[in-house]
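Every protein chain except one is present and positioned as in the full complex.
Chain IDs A and B follow the sequence of writing; residue 1 opens each chain.
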Amino acid sequence: MASINLTNIRKQYGAVTIIDDVSIAIEDREFVVLVGPSGCGKSTLLRMIAGLETISAGTIAIDGEVVNDIGPQRRDLAMVFQTYALYPHMTTAQNIGFPLKLRGASQDEIGRSVAEVANTLHLDALLDRQPRALSGGQRQRVAMGRAMVREPRAFLFDEPLSNLDAKLRHHMRIELRQLHKSLGATSIYVTHDQIEAMTMADRIVVMNRGKVEQVGTPLELFDKPANVFVAGFLGSPTINLGNATLAAQDGSATLEFHAGSGPIDLANVPPSPHKEVVAGVRPQHLEVVSPEGVKLTGTVDLVEHTGCETNVILSVGSEKWTVQSRTRQHLTQGENVGLVFDPTNLHLFAADTKERIRW
Amino acid sequence: MPGIEKTAPRRALSAGRSSKMGLPGPAFALILIAPCLLLSVAVIGYPIFDVIRMSLFDVSRTGVVREFSGLANFAKAFADPVFLQAARQTVIWTVCVVAGTLLVSVPIALILNEDFYGRTIARTIVLLPWAISLAMTAVVWRYVVNGDFGTLNMTLAALGLPFENYPWLADARMAFLIEILIGILVSVPFTVTILLGGLTSIPESLYEASAIDGAASTRSFYYITLPLLWPFMQIALVLNVIYVFNSFPIIWIMTNGGPANRTDILITYVYKQAFAFGKLGNAAAGSMVMFAILLVFAIVYLFLTRAQGAKNDD
């Protein structure tokens, strides 16, 4: 098992910078998830760690040893590809045993290890089949087995669940998590699915356009997003964001949304140099009340019932906001309603830098 | 052409910096390509150089290159009535064979693209001439049309037709016509293959859509099949021009250019100059003329395929 340190990593294709000065320290036994929108460079970064892409600048160290110039063969990492990349001409047993065979293990040894892994992954009955005769979930497990069989220093996953249906994905998520618990192997997991990120990660790395936006535990990221991008990327439905003006006077403050609201009183806001802010409230933290005497109001556009939750989509000034509520809401379109929230759940970001205002 | 040879490796070397990581660097890629390139440059590139040189020098019968003679070899060739006759006949040969091939191949490809019983067998038979050496095809046909003992006259006679001992190859016009027909026969398989490749790439849904739009099948042929097949026909056309222009065994074996050089084409002319008469300078000049013509065709081909590749990328 191993720690992995990325220091000032950069990747360029010609003049285009794909990965821009990324530094991440991954501890031994940690399960780190890389998330970010499509094309932000997650796969590229993972492939650089694996040794499949060259590094334009910076260093990658595994257990303190710089591996920039070491080929993928000798980094002793395992990788599960999005396409699984099972060898079509080999059976399940041969696929799983391949890494051991390359290391010159005896037939006996290979047989034993393969049986053990197959047992863990419930593949015993499928050992003689070729990949084309396996279902998506089974293929995914064979790919896992091939990664597990040689106890690598770390596991790399590139969206391994994206080809599965929702139910199987949920199931595999739990299995992967349990597997990680029992093996305790350092893992880097790429996904663009925020549920996977939130539920599986010890720590999440949020990337955008080749840069790291924030690193932290799932709840840290959810509760204290470092900037507008992270706030908007995590959480479903998406956080409500609005430009607002912050007016602070000795110990207390008021917030006025540009979209149209009266000054809302905020207690406990420390004096802040920022006057112009982006304010965010998660849909779960908003409550619909009668509009009388409320500073923030909107008109109902749409009410969605998902069963346990109700999503109310409203127009606040020219912006669309969402409120998520656990109680059934009986509202009609065009109805004017008031919105209230607990100021401790408010997120404030500087309007110019989009960075979080700490408080 | 020699320009390409020279610049390709040089540009390659300047960019060739290998990565330390064991990932393939450009230098390694060049090592993999080197044997292929070396073989090709040595066996094709050197003779090109040698032929160019011989065409510009005075060359003895035994192949000793003597003094520079400028364009004298070319002048001699163009003054040779046999050369001019061969050139004229080359045009006739190429145009007739290529046009005939396309005329025969398009309907055959269209039929073979239909779904009918025994299609695989029919395809195999149509492609059969491709599998056999042109030389052997020529030999067999030379026997088939043999006046006294050939199976063609035997069959025609059996049908009661007056071809008992008709000497098909004795008359130059008839001989050339027969050679052209055989040329068509052996070019059809390759052409049909290309056209079939094109036809199978036309999605069935296009026809369904036009059928729904109420188009009759003749109309969908004109508006769908033909336009989509056109690029493949162009490529088949150019490649056939190149192959037929270069075709040697049929004429060489069936009539050896005779009677009285009336079936000679440039390639048989060049071969005779070199290996029968030992006029190496003449032969080299003739080769250069052919080479220049081929290069033009090759560039046309490159242009066509590039244009089509660009279209496919959209």
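What we mean here is this: a residue touches a chain if its C-beta (ideal position, glycine included) is under 8 Å from a C-beta of that chain, and two chains touch if they have at least 3 such contacts.
By our rule, contacts and distances are computed from a predicted model.
The subunit not displayed here is recorded in UniProt as "Carbohydrate ABC transporter permease", chosen from "STAS domain-containing protein", "Formate dehydrogenase subunit gamma", "Carbohydrate ABC transporter permease" or "Iron-sulfur cluster assembly ATPase protein SufC". Among B:Leu56, B:Ala87 or B:Leu134, only B:Leu134 touches the chain left out of the display. Mapped onto chain A, contacts with the missing chain fall at residues 50-52, 71-79, 81, 83, 85, 87-89, 98-99, 102-103, 146, 150. Within chain B, the residues in touch with the undisplayed chain are 1, 4-5, 7-9, 11-12, 14-16, 22, 24, 26, 28-30, 32-33, 35-37, 39-40, 42-44, 46-51, 54, 63, 104, 107-108, 111-112, 114-120, 122-144, 146, 149, 151, 154-155, 185, 188, 193-194, 196-198, 200-201, 232, 235, 242, 245-246, 248-249, 253, 267, 270-271, 274-275, 280, 283-284, 287, 290-291, 294-295, 297-298, 301-302, 305, 308-309, 312.
In the analysis below, only the chains that are shown with their structure count from here on.
For the pair chain A and chain B, the distance between mean C-alpha positions equals 60 Å.
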